[in-house]
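A protein chain is absent from this complex, but the other protein chains hold their places.
Naming follows writing order (A and B), and every chain is counted from residue 1.
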Amino acid sequence: MEPTAESQAVAPARTGASPAIACRGITKRFPGVVANDAVDFEAAEGEVHALLGENGAGKSTLSNIFTGLYRADEGELEVHGRPVSFVSPRDGIAAGIGMVHQHFRLVEPFTVAENVMLGDQSDVGRSFRLHPRAIEDRVAELGERYGMAVDPRARIWQLSVGEQQRVEILKALYREARILILDEPTAVLTPQEAAALFQTLRAMAADGRTVIFISHKLHEVKAVSDRVTVLRDGRSVATVDTAASTLRSLAELMVGRELQTYNRREGRREVGELRFEVDGITAAGDRGVSAVHDVSLRVHAGEILGIAGVAGNGQRELAEAVTGLRPLQFGAIRVGGVTVHPGDPRSAIQAGIAHVPEDRLHTGVAPSLSISSNVVLKSYRSDENSAGPFLRFHRIRDWAVELIRRYDVKAPGPGASARQLSGGNLQKVVLAREFSGTPKVLVIAAPTRGLDVGAIETVHEHLRDAAASGVAILLISEDLDELMTLSDRIAVMYEGRIVGEVDAATAAVAEIGLMMAGGGGS
Amino acid sequence: MSLRIERRLTQPRWLSVAVPLGSLVVAFVLIAVVLLATGHNPVTTYRDMFEAAFTAPGALTQTLIGATPLLFTGLAAAAAFRMNLFNIGGEGQLYFGAIGSSAAGLLLVGQSTTVLIAAMIAAGMAAGAAWALIPGFLRAYLSTNEIITSLMLNYVAGLILTYLIFDSHSYWRDTTSASAAVFPVGKALPDAANWPTLGSGVVVPFGLIVGVAAAALLWVLYSRTRFGFEVQVMSDSPRAARYSGMRTRRKILAVMALSGALAGLGGASQVGDFLHTLDADPKGLRAYGYGYTGIVVAALARYNPFAVVLVAVLLGGLQNAGSALQGPDFPSGLVGVMSGMILFTTLGGELLIRYRVRLQRRQREAVAPASEGGR
Partner (left out) sequence: MNNSILVVVIASGVAYGTPLLFAALGELLAERSGVLNLGVEGMMLSGAVMGFWAVQRIGGPGGTVLLVAVLVAALAGAAVSLLFAFIVITLRANQIVSGLALTIFAGAAGLSSYLGNDLGLADAPAKHQFAPVDLFDLGDAPIVGPILFEQTWLVYASWALVALTAVYLSRTRPGLNVRAVGESPQTADAVGISVTAYRYAHVLAGGALAGVGGACFSLALTPQWVDGITGGAGWIAIALVIFAFWRPELCLVGAYFFGAFQALPFTLQARGVTLAPELFQALPYVMTVVVLVVVSSGIAKRRLGAPGALGVPFVREER
């Protein structure tokens, strides 16, 4: 899928602004994938420049090259007009580039000032004695200047997530970063905190600094940036002027699928009675803030309901909430009309809810145990698999052999450990196990992440077969292709809420993309 | 230069045997060096120890006597450590087992030996389990790490033991006999409460046989039953255990109770096989550190119950040799040095089993981390 000639347009920076950071022809390969493919990029001084793209588009890789964590295989990098070659993150910092990561690098029991001091391992910070007062003053000063005041003496665990992010920014500013890169900064913020952040970013740009803002959220990109560079599948697709773009035009660039035809299912699937009801559930995330807000879903027997959305909008928490791994704050879950006891995985299993989790290796299986063991992970108590307190090893082993055959798992034998299996084969084992319990409902997340084409096809086959045999399926995926191919209906999740639900056969891709990026629905 | 460490995907069988054996060899070599450096002849020392432990007349019997408590505390540690529950409280749980079983023996005076032994075993196990449930409960329901709590309770148990004999007029204390007037001592258990022995040339204490049976049962429990399956899953991946609906908190309690029961059984064996009274003498039961040595046994046996039997006999032999050879020529403290060194080398060898280790030039090129959110 080649970008068309017209989409190669690059909007220039405001006249008079010189490039702060620029790269040409940057290519970075990892085993099996080209993360960045001949990317050209340029951000000017005094500019807020957004880097837009879906997951896997290459945004994080590119920024890691800018900071010196990665080295590009090909291409050149220039900072303030001078060519540079970074060997480690220290070089990036020395060149005045600072990054605020999605996962903060903060020591929770320390104060803000201590974290700032810790991050400053340069020669300036080499003094033996600490001077917390001086640090605190500087931190307070920087905070005031850019509208992100934080008490330098507060301990990190006392701060809200938004405030913690400010500390990360202050760390970079303290080290005199002229170019600041923020990776999906609003993923963990409330709307109010995000608005405050944007003011800060604009203030920093007004001060002559450069801000590179990585995001998949159209609203925000439109609100805060001067220019937007769109990445898709590792390539730079376009650089446009934000003021001259609309949400729709950005969405089209980002998703870029108008020209593609889909292997959509022909006709409607036969759908049975209402099987799985998620009724107004609200669940807290890991940090205490709600991650799932008042979500309601209805899935019928034999139906596949897809949940679309960019990762980090509450899908993981939703999957955990409906399978009992996360307690509910409000709402109820029903299978066949019967309420399932919330927050208890065993109840969900007994109610007939099968779960193929996002993290296959660390949650879905016991990685060091054999395939045989993993295949009976949930069913070892049944009469077939155990005789009184004892396990029937022969029977279990035979069953594992049967499942290996049936699902075409490539493994040395049933005794091989789960850890040894490739991604695709591991997923087959998990599916085999979940289906073998003849479930009423299947909740499956990121089913084909990291799998090769053949394995993807197989997994899709199994899902279609399951639906055909009457299982109600909740399919959570970041891959819009997959959702379009498999689902009957698609609900879109954004910031923990369902912002829209469409019929998969007739929906416009751009519309879904818009909702995914927060630009549609309400 | 730096060490580059990668987790092994498969653990070849031969490695699981070769590395412990290799560690043993390394340990013996290092100790030989220490011996030489301090003017002792390693060859004669080793030979004398082997004789004193196994081949001299009466040696094997003494060794088995020393091995018996280590077998129980070793099983106790193995049972818990297998599930990443670091029960350091074997010592205190053993004391409680002694307290419980001696109470049973004293209460049931007049009953037959069979009844007494059964009661002592049951009481010893129950008392040990109860004492272990304290750190177990704190861990399961209050997320309090069991290492220090179980350790502290060892001291409390020792103090309770002292209190019962030295500073109170408890049920256990002997207040009538002549010797009791001179020095506080516990009531003697009835003769019927003496646990029998087997064999004449080599005398095997009944407790040892109970211990071997316990090892077999533990092996069956952990490798053949649903309970054992759950332990396996929980120790490999607590998240997967929760995901599959296992009741993790109850399992923690159960395993701690099991561990305490095994240690308590060791205390019962001490009373029934050897002491025939509740011994609170600071130079007696409390001096040997059976609970702590049991952890060494379990670690050397890599938590396998049958290997525990073997290692217990080995360490029992070592202890026996140490006390038998005590004198001006034989370096006292050699027992501790050897046990400790063997354990060190075994622990170091563990690394080679679980990880592949390579020396490498320090890398300047950053390596792509295995999981980065999005690209």
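Rule of thumb we're sticking to: a residue touches a chain if its C-beta (ideal position, glycine included) is under 8 Å from a C-beta of that chain, and two chains touch if they have at least 3 such contacts.
Keep in mind that what you see is a predicted model, and the values were worked out from it rather than measured.
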| item | value |
| --- | --- |
| Candidates B:Thr61, B:Thr162 or B:Thr197 - the one touching the absent chain | B:Thr162 |
| Which residue of B:Ile148, B:Ala181, B:Leu198 or B:Ala216 touches the chain not shown here | B:Ile148 |
| Omitted-chain contact residue, chosen from A:Ala50, A:Met117 or A:Leu377 | A:Met117 |
| Contact partner of the left-out chain, one of B:Met49, B:Ala76, B:Val210 or B:Val296 | B:Val296 |
| Absent-chain interface as seen on chain A, which is shown | 89-90, 105-110, 114, 117-119, 121, 125-130, 132, 155, 157 |
| Those residues of chain B which, in the complete complex, touch the missing chain | 3-7, 38-39, 81, 86, 88, 138, 142-145, 147-149, 151-153, 155-156, 159-160, 162-163, 167-168, 292-293, 295-296, 299, 322, 331-337, 339-341, 343-344, 347-348, 350-351, 355, 369 |
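The rule is short, and it goes like this: only the chains that are shown with their structure count from here on.
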| item | value |
| --- | --- |
| Partner chain B, residues of chain A touching it in the complex | 30, 33, 35, 55-61, 69-71, 87-88, 102-103, 184, 234, 311, 324-325, 344-346, 348-350, 355, 357, 362-369, 373, 377-378, 380-381, 386, 389-391, 393, 417, 419-420 |
| Contact set on chain B toward chain A in their complex | 9-10, 224-227, 229, 232-233, 236-237, 239-247, 364-366, 368, 372-375 |
